[in-house]
Structures are given as C-alpha cells and as structure tokens.
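Omission of a single protein chain aside, the complex is shown with its protein chains in their original locations.
And now, chain A:
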Amino acid sequence: MLWPRLARNLLRPPVTDAPVVPLPEVVAALRERMEAASMRRLGRSLAIRQVDAGSCNGCELEINALQNVAHDLERFGLRFVASPRHADVLLVTGPLTRNMAEALLRARAATPEPVWIVAAGDCAVDGGVFKGSYAVLGGVEAVLMPDLIIPGCPPSPTELLEGLVALVEANA
C-alpha cells in the first residue's frame, strides 16, 4: 500500500546528518582570493554597449573609429558588445530625444549591475545645440546619472579612449 508508506516517510525523521556550517573566516578568506583572482583575470576588461539616444551620427563615426587599426581599442581590454546583458558600460550619445528615452531606460534595465554610464559628446552631456527643443530631454542625465562625461562635438577617438581607459584603470 502506498498511503501508509508515504505517511511513515513523512513523519520519520531523516537519517541524514544535520548540515555542516562552514567557518565564516574560511569563507571570507576564500571569497577574497576568488575576487582577487577574477579581478586579475577579468578586471582589466570592460564590455561596452553603445546606445545612440538621438545623435546626429557624428559621435557614432568617431566611436566606430575606435575600432580601426590605428586606435584598436581592444588592446586596452575594451570591446563593444551587441547586448546590454553582456555590458559593463553603457556609452550613450545624443541629446536624449523623447522618442529614445524609453529605449535607453530599457537598455539600462537589461544591463547587469554594476554598470558605468558614460555620456559621450556634447549632446549627451546636456543636449548640446539641441537643448531646449520640444523633442529632446537635454542629455542623458534627464533619466540616468552618468558616471563619466566625455565632451566634444564629436569627441575624438583619442578623447573617447582617454575616458574609457580611465574606467578600466578605476575598475582594476
């Protein structure tokens, strides 16, 4: 019969020993070593998801130029990724048009913590020349607090690199 067996099994105390509790000091020490090891291996790398929040595409030209062989940003541990889910950095350009605000927030929501928000270009800093238009919110800051701003119209690849490499250094 199934029922008496079930009832017996439910009421009988387990034969397994009580769980062991690791020593907190050991856990803490191991965690520290693990973090140090991962920082050593992964800490000098940042994955960047670029989000155009309404730019004129001038900023995109210079961001793309970071990938040419002269600037070769991957040698600094920086690389562009296709999904915000793989990103450490959201590199935002444009005056934040009203039409793009929700998309930017959704990209932010899809990015795992911790995330650096970088506002690149005069537009992303405060709306640039488009400040005051009915169609823009006037810079990334209207919806997300930037950790770093890189001014310029557009910022040159060297200026962009200086900002991004500073992030790598700060992280390492």
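The rule we apply is simple: a contact is a pair of C-beta atoms (placed from the backbone, for glycine too) under 8 Å apart; a residue touches a chain by one contact, two chains touch by 3 or more; residues count from 1.
Here, contacts and distances are computed from a predicted model.
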| item | value |
| --- | --- |
| Name of the absent chain as recorded in UniProt (options "Acetyl-CoA acetyltransferase", "Ni,Fe-hydrogenase III large subunit", "Amino acid ABC transporter permease" or "Ferredoxin--NADP reductase") | "Ni,Fe-hydrogenase III large subunit" |
| Per the touch definition above, residue among A:L6, A:A135 or A:A170 touching the missing chain | A:A135 |
| Option from A:A47, A:A101 or A:L167 whose C-beta touches the chain left out | A:A101 |
| Residue touching the undisplayed chain, where the options are A:G54, A:G139 or A:G163 | A:G54 |
| Those residues of chain A which, in the complete complex, touch the missing chain | 50-65, 67-71, 80, 82-83, 94-95, 97-103, 107, 129-130, 132-136, 153-154, 156 |
